[in-house]
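Okay, handing you the structure first.
Omission of a single protein chain aside, the complex is shown with its protein chains in their original locations.
Just so it is clear, A, B and C label the chains in written order, and each chain counts residues from 1 on its own.
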Amino acid sequence: MNKHPLPPLTHIPANLQTIADYEQQAAQHLSMQTWSYLTGGAMHEISVQQNLLQFQDIQLIPRHLNDLTHGHTQITLFGKQYPHPIFLAPIGHQQLFHPQGEAASALAAEVMQANYILSTFSNTAMTEVNQNYPFKWFQLYWQGSRECSLPLIKQAEASGFQAIVITIDAPHVGIRDRERKIFFQLPENMQHPHTPTHISFPDVSPTEHPLFNGLMKIAPQWHDIEWLINNTQLPIILKGVLHPADAKKAVEMGVHGLIISNHGGRILDTTICPLHALQKIRQLVPTDYPLLLDGGIRRGTDIFKAIALGASAVLIGRPYIYGLATAGALGAAHVIRILKEEFEITMALMGTATIKDINNDHIYLD
Amino acid sequence: MNKHPLPPLTHIPANLQTIADYEQQAAQHLSMQTWSYLTGGAMHEISVQQNLLQFQDIQLIPRHLNDLTHGHTQITLFGKQYPHPIFLAPIGHQQLFHPQGEAASALAAEVMQANYILSTFSNTAMTEVNQNYPFKWFQLYWQGSRECSLPLIKQAEASGFQAIVITIDAPHVGIRDRERKIFFQLPENMQHPHTPTHISFPDVSPTEHPLFNGLMKIAPQWHDIEWLINNTQLPIILKGVLHPADAKKAVEMGVHGLIISNHGGRILDTTICPLHALQKIRQLVPTDYPLLLDGGIRRGTDIFKAIALGASAVLIGRPYIYGLATAGALGAAHVIRILKEEFEITMALMGTATIKDINNDHIYLD
Amino acid sequence: MNKHPLPPLTHIPANLQTIADYEQQAAQHLSMQTWSYLTGGAMHEISVQQNLLQFQDIQLIPRHLNDLTHGHTQITLFGKQYPHPIFLAPIGHQQLFHPQGEAASALAAEVMQANYILSTFSNTAMTEVNQNYPFKWFQLYWQGSRECSLPLIKQAEASGFQAIVITIDAPHVGIRDRERKIFFQLPENMQHPHTPTHISFPDVSPTEHPLFNGLMKIAPQWHDIEWLINNTQLPIILKGVLHPADAKKAVEMGVHGLIISNHGGRILDTTICPLHALQKIRQLVPTDYPLLLDGGIRRGTDIFKAIALGASAVLIGRPYIYGLATAGALGAAHVIRILKEEFEITMALMGTATIKDINNDHIYLD
Partner (left out) sequence: MNKHPLPPLTHIPANLQTIADYEQQAAQHLSMQTWSYLTGGAMHEISVQQNLLQFQDIQLIPRHLNDLTHGHTQITLFGKQYPHPIFLAPIGHQQLFHPQGEAASALAAEVMQANYILSTFSNTAMTEVNQNYPFKWFQLYWQGSRECSLPLIKQAEASGFQAIVITIDAPHVGIRDRERKIFFQLPENMQHPHTPTHISFPDVSPTEHPLFNGLMKIAPQWHDIEWLINNTQLPIILKGVLHPADAKKAVEMGVHGLIISNHGGRILDTTICPLHALQKIRQLVPTDYPLLLDGGIRRGTDIFKAIALGASAVLIGRPYIYGLATAGALGAAHVIRILKEEFEITMALMGTATIKDINNDHIYLD
């Protein structure tokens, strides 16, 4: 976080060994403006902090002396096998962090065989992501109407994306004190190939409430989700679910999976911790119903804990951006590699040979 | 907090975006004496701190994809509609903070359509508050006897005040270490139009206890409240209730509403947190019985939490004084506006279109 | 805490308003050696800290609008009325803190009508304490045998002491890191009129355990307590009880009262907090059985909390020594006065007119 950010590195120095190392390094490569945008969150950033702390409070009870030969980290989601459960969360505007933006992070995902979720607000078009890479999903921000949203879905289908993730927790931007204090703005000339023009806002008469009759009119609603399910062959995944009642409703409606997330603490401060929400929701959805956990993953032990508490896979967000900012695709790939290796070693130390072996019997609930 | 306080501002600088910003700014405009009086509290100020922390410990569980069009923030109290649930707590001696004192804060309330509660110890007379402004209540400090208290009530009725708030939690001034350390005194020439002469204290013989047979003789008692109810057509609201048994007694006696409050932590240190008291009291009063929450509100999410846990409306105190000290009516109005906007955005992010939709199903109780 | 301690004051400066003020002031009047002895405790001093924190965790629920006229602070113990429940704990070697030692603190107690408990290790003889002052007890450290202990009891009876407090929690001195680090020693020429010669230690053969067969042989045992009850008309009070089973045994044996105490955290670190022990013990002794609470009292609210949780009275220790070190009898008396006034104001703010009115309905148990 400094006045003269360093250019990205073209190799990985030996001292970058953990996500924390990458976080520290990335701060050298970004302006204070971008750094605040990346690391900040809503209001007092309590949820940003809680997303990290939620993992520290959970204690592991290892098993020993099991046969771990033939162990692996594969998972199956929607009938498809993924090599490991570390997915890249959808993050927009990645050219803020590195000139190659999403092109670089998608490449990193491919190198590490990580499922990549491309954001609607990507600076890289869906069509520019390797058409043959099998592990990629598309994240949809509702475009104000069905007619405006459908073309993006069809484009995702055509480009080989395997699922649609629709973000439902941000009908209004978060009140981010840190960003507002520095009057953060996206660069004027930044390209967003999926949303080249702005969504047109509805007219609000002076007697109407500007928020509820304005922005809220173009937010997606449950019937839009139903329509979405009926208008694509791809699995539909809701991102941002925290309330058990929403989870229940989604399952009943035919939604194919849920990402338990508080949007990295960037939208609403002091939400329930995703890990707590996960536990509550796991209890009321069918066994093996896909629940992904997003928020606060920084170590291999965190991944283990999320899975033990019911997650089918996890999303990482800021960590791979730290890698991207530090050294482009190379850095992002190294971040994924670090987490993957830490996770595998954790599996070994916990006495679990496969993802299926991991459950809440490995967790100490005080 | 400085030797040479700045004069109040006449415009709002762009960097004043949150209540915390206003708190920091107000410290530039007040002497150390006044600042200590405003921000300090009883003894170790644990309750002052707890009033803030009580909100952080409560986690929100948002709902999503609901239809929020036609949302609004109106509430109904005593058969009257208020545009939103953010009320201005009674605070005396406001000329300490700005030359225009209560005249300015009442104007700010009017601009923002916030209910205003004028203190007995106001420097501005009831008659000077806009007679036609419909959202205003009068706060009564017991004047030592029924005869001395009645004229104030009749004056409030005549001036268009809509309810009487009687403060019951301060029969003795708080032991405020910070104030005492600097030997704080009100300015000698300060005008208090409602209490131009001092209450005469009862004689205490040398064999009697000076506190119990002195000050306590002129404190209000339950039978005075009963008399009060019978001697005005206005709703009677008790301010400072924390004990469920007091709440029950008040309801049975015909008191019309309660303000759950520990007086901003200024009277008794280490009391039960108002939010905890609210939850206990909500359980034993009739549905829709007016319970207002006072203490520690600094963000729109705090307002949402108070309502979700049973509050009909909330009072803000120090926040609007921060605005007043910074820029008079303009500053106080901006503070209310900030909280109102944060609250509306919180409602939208929580998936609630009206105040009635907010309930404890939105709260995670660990 | 300094190299050149100031002499005691002969008047009370206006800025000494709280016990915390006195603590800070006393540090100016004592050498680092004495200060460490006074304020230090066993091992990591966790219990020293916990004794203070135990009160902060307990929240008050005030009652309002009660009739408090004719209120008072009197209590009755062993058939005798005491003006208020603030007693002075037995502390030895008080000439360390002020040249007049216990003579000064006993005088302060008399001025404030506080019950005074004189230590066996007093530098002032029992006979030098005002024979006519009715509120005084004698604290006994077991003198290694019944024969050596009896004369002290008989002397206490003859000198008008009203009860015998026997300290049972210190058969071995505490492991006080802070004292040991500075090699603290009592001054060689210090006079202890009640224990002019040292207790003779038993012989320990080389095959015997030096601790268990040495010091432990001269520690008091239950049968000694029984003997004590039978050999004096004065009430016998055990000081240092924390275990409910010990409390039960004491009551059954005919002990007249208990002081729940961890010796100010000076003997054993990380004990149960006295307030927790009090609550457990109050449940199993007869109603009105005298239980005194010792440890951590610094404010009037602390006294209220102790009584609400079952204490008949409280002991203060270090606080009055802060007063003594600052300004002799005058300072010690002022400390008692501060606590008494804070306690009375707390009673008024809590809506309680007498000690009997205070109970655990005034406490919020989370």
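To be clear about the criterion, contacts are C-beta pairs under 8 Å (C-beta built on N, C-alpha and C of every residue); 3 or more make two chains touch, one makes a residue touch a chain.
Note that the coordinates shown come from a computational prediction; the quantities given were computed from them, not determined experimentally.
Just so you know, the chain we are not showing touches A, C across the whole complex.
From the options A:E102, A:D246 or A:E342, the residue with contact to the chain not on display is A:E342. Considering the full assembly, C:L268 is the residue among C:L268, C:L292 or C:L309 that touches the omitted chain. Residues of chain C that touch the chain left out of the display are 43-44, 46, 168-172, 174-175, 177, 180-181, 183, 209, 211-213, 215-217, 219-222, 224-225, 238, 240-246, 267-273, 276-277. Considering the complete assembly, chain A touches the hidden chain via residues 14-15, 17-18, 20, 55-56, 58-72, 299-301, 342, 344-346, 348-350, 353, 361, 364, 366.
In this text, only the chains that are shown with their structure count from here on.
In the absence of chain B, the touching network of the other chains comes apart as A | C. A centroid comparison over C-alpha atoms places A as the chain most distant from chain C. Because chain A and chain B share one sequence, their contact can be compared position by position; here under half of the interface residue numbers appear on both sides.
Put simply, the C-alpha centre of chain A and that of chain B have 42 angstrom between them. Chain geometry summary: the mean Cα position of chain A and that of chain C are 60 Å apart.
Within chain A, not a single residue touches two or more of the remaining chains.
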